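What follows is part of the complex, with its chains left where they were.
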Amino acid sequence: MKMIQAIVRHEKLGDVKSALTEIGVVGLNVTEIQGRGVQKGQTRQWRGAVYDVDLLPKIKLEVVVDAGIADITVDTIQKAAFTGNIGDGKIFVWNVEEVIRVRTNERGKTAI
Amino acid sequence: MRRYSVFLLLLLGLLVLLPATTMAADPSGAGNPIDLEGAMNSIDYVWVLVCAFLVFFMQAGFAMVEAGMVRVKNVANVLMKNFMDFAIGTIAFLVIGYSLLMGSDVGGMFGDPSSNFMLFGESYDVGNMLLWFFMLVFAATSVTIVSGAIAERPKFKTYLIYSAVVTALIYPIYGHWIWGGGWLAASDLMVNLGGGYGALDFAGSGVVHALGGLLALAACIVIGPRIGKYTKEGKPLPIPGHNMTIVMLGGFILWFGWFGFNAGSTLSGNQLIIAKICVTTVIAGAVGAVTAVLLSWRRAGTPDLGLAVNGMLGGLVGITAGCAWVEPWAAMVIGVVSGIIVCYGVWFLEKKGVDDVVGAISVHGFNGLWGLIALGLFADGTFGVYTVDGPLVTGLLYGNAGFFVAQMINVVVLAIYALGTGFALFYGLKKTVGIRVSPEEELQGLDISEHNVSAYPEMVTKDVAMTQEAVK
């Protein structure tokens, strides 16, 4: 099983969620994070003084999927989150050794 | 000669107010006759009290503006300061402050300190209590100004001492010079200069706002900027407040209360000038806001909310001294200048290393002085000294240069007094009880270090990260 952690734009969350639903990936979770990347930040102003912020709000999505569909999941997210502009985000994938469904205590793939 | 006539004039309002006190203290108002005089008296009481309620409510406005302009970790502390300075100030004013302010004049310098102690004896009188209540809420307004300026770093205990001292001594003494029959308003010198009246300040641009704002300047210099406010190169870094909604709410509450502040200062509901006062007040506030928004728009590319509120408050401070004496067009001019003063004041001080969290020094201090000057310029000679009778108050543009000089003297005296007492007080506190929390406490936030609570215990927060790095 794989953990797919994707950092995407706020306004792309809806698209990513629907795209995932379409390929049958339902379970996921979402947090707001503050991120920094190539997109080095933006300016804000406060009482007329302009300043640079270097962390921008982004959405972090975590989906655990069966290894077999990891690639298609990654592709789906990449497509749905894409705008082509700096700040589109990143996707990280790593191996998950065990998944447990709390409600049934099932383990492994069936628990996803 | 002249001196006495002004003195009498100033007392007139008081006399109208206190019909029964000429005889003996009247704690119940039994002396209010059921006749025309009695009815007019009642009108005065109703008006002055309602206005005093509004001025009291400004405390909530200050609390909201200041709380909104600090970071989450310092909110409860700022609120507590705003709340407790009023509570402690009330006691200080009851014990000594009011006596110094309004007690019978001692050499033009202060009121008899014991004359109103605890409102005992002769001072236990409805008319006197009316004035006490009205003066209390004014004093509290002045005191609370410092709170926002030095937010996010002072020791709570020290702040309480500060607020007691200002309410008990610093505010009443200067206030006496202007409103209590003291030398700035009523000495021969000043009265001759002004042409029948000395320095004037209708509702307290100087007494309340400039005094508070200049004390804030002294406080900010003595306490130093917040950790994180400046880079190693001395470049200021903005530290945004946490909640614009309550900043705006506070701004509206202050504007609301300001009508009571200015129009209530007639101390009479029978002076129809109260209508005009509201007009000049609302105009100056509106124009101040518009001016500040335009300036911030030009500077930063977008119109700023914080400066909009600051600009409005600046306009209100600017009109406060002259609200009854200037025309609507003059109120507009005053508002424009106020808006400019606020913006450039804020930017200038920030550059100079003075870290004023809410802009109080520019809003109240600089504009308070401007208000005194503006009165000296624009008074149009249609209204007298808190009465429709003459001598009518007339400014430079209407031919009375002497009064303008009187006002400028007041400006200088006030600046020296406020900064003098302010530096003395804050250095004194710094050397004794200490004025600032430790860097660790400051980084942690005063809510935890001073009160051991969170203002929003369930809220998940993030830091507002800046690219440039500040000195720690």
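Note that the chains are named A and B in the order they appear, and that numbering of residues resets to 1 at the start of each chain.
Throughout what follows, a contact is a pair of C-beta atoms (placed from the backbone, for glycine too) under 8 Å apart; a residue touches a chain by one contact, two chains touch by 3 or more.
Quick caveat, the model's predicted, so the values are computed rather than measured.
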Summarise the composition of the whole complex in this file as a formula built from the shown labels.
A x3, B x3
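Everything that follows uses one rule, which is that only the chains that are shown with their structure count from here on.
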CA centroid of subunit A to CA centroid of subunit B, Å
52
Under the stated contact criterion, what part of subunit A meets subunit B in this complex?
34, 40-41, 44-55, 57
What part of subunit B is in contact with subunit A in the complex they form?
236-240, 295-296, 299-302, 304, 306-307, 310, 343, 346-347, 350, 359, 462-468
